[in-house]
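All protein chains of the complex are present and in place, except for one that has been dropped.
Chain IDs A, B and C follow the sequence of writing; residue 1 opens each chain.
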Amino acid sequence: MLKVAVVGASGYTGVELLRILVGHPEIEICCVTSRQHEGLPINQVFPSLSGFCELPCEPLDIAAIAKHADLVFTALPHKTAMEVVPGFLAAGCKVVDLSADYRLKDQDVYEQWYQVHSSPELFAEAVYGLPELYREQLRSARLVANPGCYPTSVILGLAPLLEKHLIDPKSLIVDSKSGVSGAGRGVKLGSLFCEANEGFKAYGIASHRHTPEIEQELTGLAGCAIRLNFTPHLLPVNRGILSTCYADLLEDKSTEELIALFQQHYADEHFIRVMPGGQLPNIAYVRGTNFCDIGLVSDQHTGRVIVVTAIDNLVKGAAGQAVQNMNIICGFDESLGLGIVPTFP
Amino acid sequence: MLKVAVVGASGYTGVELLRILVGHPEIEICCVTSRQHEGLPINQVFPSLSGFCELPCEPLDIAAIAKHADLVFTALPHKTAMEVVPGFLAAGCKVVDLSADYRLKDQDVYEQWYQVHSSPELFAEAVYGLPELYREQLRSARLVANPGCYPTSVILGLAPLLEKHLIDPKSLIVDSKSGVSGAGRGVKLGSLFCEANEGFKAYGIASHRHTPEIEQELTGLAGCAIRLNFTPHLLPVNRGILSTCYADLLEDKSTEELIALFQQHYADEHFIRVMPGGQLPNIAYVRGTNFCDIGLVSDQHTGRVIVVTAIDNLVKGAAGQAVQNMNIICGFDESLGLGIVPTFP
Amino acid sequence: MLKVAVVGASGYTGVELLRILVGHPEIEICCVTSRQHEGLPINQVFPSLSGFCELPCEPLDIAAIAKHADLVFTALPHKTAMEVVPGFLAAGCKVVDLSADYRLKDQDVYEQWYQVHSSPELFAEAVYGLPELYREQLRSARLVANPGCYPTSVILGLAPLLEKHLIDPKSLIVDSKSGVSGAGRGVKLGSLFCEANEGFKAYGIASHRHTPEIEQELTGLAGCAIRLNFTPHLLPVNRGILSTCYADLLEDKSTEELIALFQQHYADEHFIRVMPGGQLPNIAYVRGTNFCDIGLVSDQHTGRVIVVTAIDNLVKGAAGQAVQNMNIICGFDESLGLGIVPTFP
Partner (left out) sequence: MLKVAVVGASGYTGVELLRILVGHPEIEICCVTSRQHEGLPINQVFPSLSGFCELPCEPLDIAAIAKHADLVFTALPHKTAMEVVPGFLAAGCKVVDLSADYRLKDQDVYEQWYQVHSSPELFAEAVYGLPELYREQLRSARLVANPGCYPTSVILGLAPLLEKHLIDPKSLIVDSKSGVSGAGRGVKLGSLFCEANEGFKAYGIASHRHTPEIEQELTGLAGCAIRLNFTPHLLPVNRGILSTCYADLLEDKSTEELIALFQQHYADEHFIRVMPGGQLPNIAYVRGTNFCDIGLVSDQHTGRVIVVTAIDNLVKGAAGQAVQNMNIICGFDESLGLGIVPTFP
């Protein structure tokens, strides 16, 4: 049994990691940490976990954790993550980091969008944890930079088109919508029920921190510098991201041809479900699971393709993908512990 | 007192018309009709109206209604509307038609997207009821084609840019999101609570009937044929449309310059609220009212402008705009009865 | 024009007071205060108010406010309210206090449930602002203790039965459900969207602070000491309280007889809508308005009556009732500015 620690267990990503990990047959959770709830059993923080995980919340003591843990999930805010990740690595743990701290490859870009980085020497080693793109590199990774939720939904939707050079790389527009859990469990005005419920808004237009992450990966796929419009919106649901991606087609392709292309591209991917023609994704159909559902339409009227992707931001957009990455770097079957069936309705 | 009839009172547009009209100081509701609830007091159909409007639902008898009514709101599905509108006009009533039947100016286009039209001779006379564009023509109108909800939100957001030729007319992409009341009160699977709640999806990509209506009006504004991508989405809220519109800027303009342009363009418009820089619309801030809130960002990174508009689909997108049109064609103050303050939260 | 100040304008009760007051024809808002947002125009705190109220938030300076204001609404937390109410009264203002500080008549009870009270000498003078019970005393009041939201919904539902001694005063059980806005706009974990949405729970069982307030008023109506079970629940909606009240009937009365009794009891009450037999209230039918809808069933099977009441917690449960009280103590028509039609859906 692999011993794993969940560092930062009292956020929504933390509880989601625990939800998935308690059902994983090859691991044992040896430690959960929470500064805020130190000493409290985690199932008093999240009564949903009663009967599944009742460990007490421990302080974030790297040495103490590394003594028992083979692998550490760091579910911390950016900046806080970089303060502990090097220590865990030095102590011999593998790390799947769910923060943004090791996702960008260019230190300047990181420091422009976030703040000074204290361990940029790890950038080269960190593997961007999108298995559909980096599976081989992940197998031997010691540090996984688990992708952002929005980037996951966007990159998976555009990868087949960019790789095949079917779309104009200058034409990309991505309109994304995320459930409120994407904002985390921190108590802030904008996350209050009455502020979000029955409301809908765009935010961070032309300034959201996931933009450089998306551009970095799409640039790699396209082989040329990508600049795109990425507009996130706040959706009054608990979970789910739906990204609607627009691009100019470079050659005339029908909806059916493009769907066939996607189906072939993702034929071996367990967690990608390309929908047949006439069907479009709904965040309700992936709820609680690691799936990314993809639908698309080729619009002859304008010569554009519209790709729609749906993920659960807490699963494929965070904890589920983190466990998928753990499976890969630890040599388990990639879908182990992730066979969750979507709950509908 | 102007006598008005609400034909098709038992849908969401109908009850919204009644909600607004019972507070209008210059009119009297002389008749409400509903095939389904004939004989039942309308406040038993909608208990919210108790104490405000308790008229019995009558059958749709044109002659009987026209005997008392000076003006008729037809809140019927398309096709059903065209079966009665000519009769009301012939009987001397003014008509504000909330269906799609008289919005399109080109019979071929209408028949391609809907079905055969039985009174295309009225197309020339019908005035498209968007006061911000057609106020003068409306003053003397006998038949108002009240705009669709999505088109209202899109046209108001793009008009200043197209009129000033600031954006590339071939570059338009509109990503819209509507609350469930937009689908009406008909009982269908997709409108069930459990199908929509905690869900989110795109629908009608490249095939929604509001596309030709939007293109017709934007073409008029731009002075050249417009083809755009219009993608509607279903939002799990009762009311509200948020449209996020993308366009390539033809010349470099800052966010502040563009906001100033919009503020000037809409300076005399009572129901347009252009938001200051840094603020973006939220459907929650216009709930229950006839406002269209507009915010925008000029993205130097990609050379595009992103305009976001928010309306209440049942008010500025339907019943409120219909009353605004009634005010204009009847010579009342344009905002009479529409001074509703948004309910937040 | 009466000059009124809204002290504590940046909470949900504050914005609701402003929503109602900007449409009131006999008053002028001379001042809004907010510690947190001092200097900011209130419509930047609440963009919904743009075009209606754009006053800057001022600090809470009693003397400065009292110089202009004839009447002050104090929309502050308990304890904070008692620190300023005596000052406003001394400065000659009338005060409608929306906190709990002057609702209880017994200082011991207050101090047992809240904390030490600094101005208990005002208890005798303060009038409990439930017009349906205390209209005459209110006419000459200088200090109105605006009732709690839950107590309003409960007292109005049980008053006719207790006054007529039709129910066993020892048998009362009240099961209430409130929307999240009842918890205020303070940022706390339990008010987060993801904590409340798709959730439902009871809280404060046998320990909610509204219990003594309800018991005080029901005791007055019954003429004997009332002890009841009051169980509040948190409902995943923005607004609304529905209270389901159970009591043993002392004599056999049919549903129809009891409805007739309620209709007679409340015949002259503008804001009480007693529903006909077979109909039951829904918080959706009173949304945004000052109505209290009441429905009931006499259950022959158990000999109990079940009374269900619905109010909007922010209107009849707070701001609307406060304006109703202002109307009474200032000699305006009681429903002035409160003719809002419910928004449905």
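Just so we're on the same page, a contact is a pair of C-beta atoms (placed from the backbone, for glycine too) under 8 Å apart; a residue touches a chain by one contact, two chains touch by 3 or more.
Because the structure is predicted, anything quoted here is derived from the model rather than measured.
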- [ ] Based on the whole complex, identify which of C:78, C:94, C:185 or C:287 touches the chain you can't see.
- [x] C:287
Task: Touching residue (missing chain; options C:238, C:289 or C:324) - done: C:238
- [ ] Extract the touching residues of chain C with respect to the undisplayed chain.
- [x] 173, 175, 177, 194-195, 197-203, 205-206, 227-229, 231, 233, 235-240, 242, 244, 246, 280-284, 287, 297, 299-302, 304, 306, 308, 310, 345
Task: Touching residues on chain A - with respect to the absent chain - done: 12, 15, 19-20, 22-23, 44, 46-52, 181, 198, 238-239, 273, 275, 279, 282, 284-288, 291, 293, 339, 341-345
Open item on the list: Contact with the hidden chain only, please: which chain B residues?
Closed with: 12, 180-181, 185, 187-189, 191-198, 236-238
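Rule of thumb we're sticking to: only the chains that are shown with their structure count from here on.
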Task: Whole-Å gap between the CA centroids of chain A and chain B - done: 38
Open item on the list: So the centre of each chain is just the mean of its C-alpha atoms; given that, what is the distance between chain B and chain C in Å?
Closed with: 36
TODO: Let me have the rounded angstrom distance from the C-alpha centre of chain A over to the C-alpha centre of chain C, please.
DONE: 45
Task: Sites on chain B at which at least two other chains make contact - done: 198, 238-239, 282, 284, 287, 345
